[in-house]
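The complex appears here minus one protein chain, its other protein chains still in place.
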Amino acid sequence: MALVFAGVCSHAPGITGRAERADPQARDAFYAAMGRMRDAIEASRPDVLVVIAAEHFANFFMNNMPAICVGMAEHYEGPIEDEKWLGIARHRIPGNKSLSRELIQEVMNDIDLAYAEEWKFDHGIMVPLHFLTPRYDLPVIPVNVNCQGPPLIPLKRAYEFGRALRRACEARPERIAVIGTGGISHWPATPDSGRINEVWDREFLENLLHNRREALLAYRDEDVWREGGQEGFEIRTFIAVAGATEGCAGELWCYVPIPIFAVGCTVAVMRLS
Amino acid sequence: MSSECTPISGKLRELGTWSSQQVRRTGGERCFNGLLEQHHYLDYSQPVGEQPKFIPLKRAYEFGRALRRACEARPERIAVIGTGGISHWPATPDSGRINEVWDREFLENLLHNRREALLAYRDEDVWREGGQEGFEIRTFIAVAGATEGCAGELWCYVPIPIFAVGCTVAVMRLS
Partner (left out) sequence: MSLYYTQKLLYQINRDPATRRRLEEDFEGLLAEYELTQKERAALRKPDIGLLYVMGVNGQILMHYAALRGYEWNAYLEAMREGERSYGPVRTGLYTRADSR
């Protein structure tokens, strides 16, 4: 039955961890958009949610850093961070090992992957799940794209990964939802935390939501770093979703810069054709 | 847990009532694992286990090609070797078994850098003819990719059972 939902959203830890410090109006608008995304995912009746995330040294370190890694466990656990710090209680999250294995095997024909049978989710996955599957009852298949420890994969490989994932999904009877999570411009965990380049973000979202392949793949790391910060490299997760929805356009449901969350809080959904 | 494996013969109806039951991912998983232990590496018809198979051979070859391109773009002088077994069954009761005919055929393909032939090996066949460690041909195939279009020379192939492998040295002629 293939891909039944695709979208992107933010995952910054401040979204849950520093919620009370945000402008209530901006925060609630973003939370409402995440609620709308939850409803849309539920309405698509998925068997599994694939979360393409950018991990932050929770499971993978530079002793063995996979370019792309896909989870293949029966279940996962998260958050790995302090529960109070993140504002999310620890949960066990169901996986779908056999489907993971099938997808990995299929994607491997085109993209070299690592896989992991053990994975503790950090905020990159837990913050979206907190809003999108608050009962933690929907099986999740995590994907990590290394956006932290260079060398990073070229954007075209992130896009190709998305395409390969789509092909793998199309070959399956299960109903599969996919989200990409990450920031566009942001400088978290630096003295510039809270800086947000709204103009650059909106331009990127335009390219993403019109699925302009050429424009998306033309971003150069030097420019991303300058305009979008050291965490702007996370656009790889969004670009993977563009690859998975090649030829489809999308809709922006929310973009609101919230400095204390250190990111322009984003919710966007692709119209699958 | 072991299971009774004595062959029986007779008519189906003489068996009386029988039932089938899923054991994987249930309390009966041990039964499956017991069967796995008994039969793994013996006459199982294909690789078993939970892991995905390995990267397709074409990806190993493509990795070699990409590595070659990366090397060509550098001023440094770079040497590359691939290491692994061809057929071998190490770390099993069959350690020391070596399929010389199959090995030599693989080496022929490698040293003539026959891309099509190298990428046509199927995992099931490799596993049957070359053992569970025969999958290491990926390392040799990566070298074939890195030396696409080049032939090579076999400097040594000698089966040494206590080393559990047909001991091989071969060198590609870079053109």
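Read from first to last, the chains carry the letters A and B; within each, the first residue is number 1.
The rule we apply is simple: a contact is a pair of C-beta atoms (placed from the backbone, for glycine too) under 8 Å apart; a residue touches a chain by one contact, two chains touch by 3 or more.
Fair warning: this is a prediction, and the values are worked out from it, not measured in the lab.
Every shown chain touched by the omitted chain in the complete complex is listed here: A.
Among A:Met62, A:Ala171 or A:Ala249, only A:Met62 touches the chain that is left out of the view. Where chain A meets the chain that is not shown, the touching residues are 18, 56-59, 61-63, 80-82, 85, 120, 148-150, 188-191, 193, 225-226, 230.
By our rule, only the chains that are shown with their structure count from here on.
Here the spacing of chain A and chain B, counted between their Cα centres, is 36 Å. Considering their complex, residues 72, 97, 101, 104-105, 108-109, 112, 115 of chain A touch chain B.
Of all residues in chain B, only 50, 52-53, 55-56, 59, 63 touch chain A in the complex they form.
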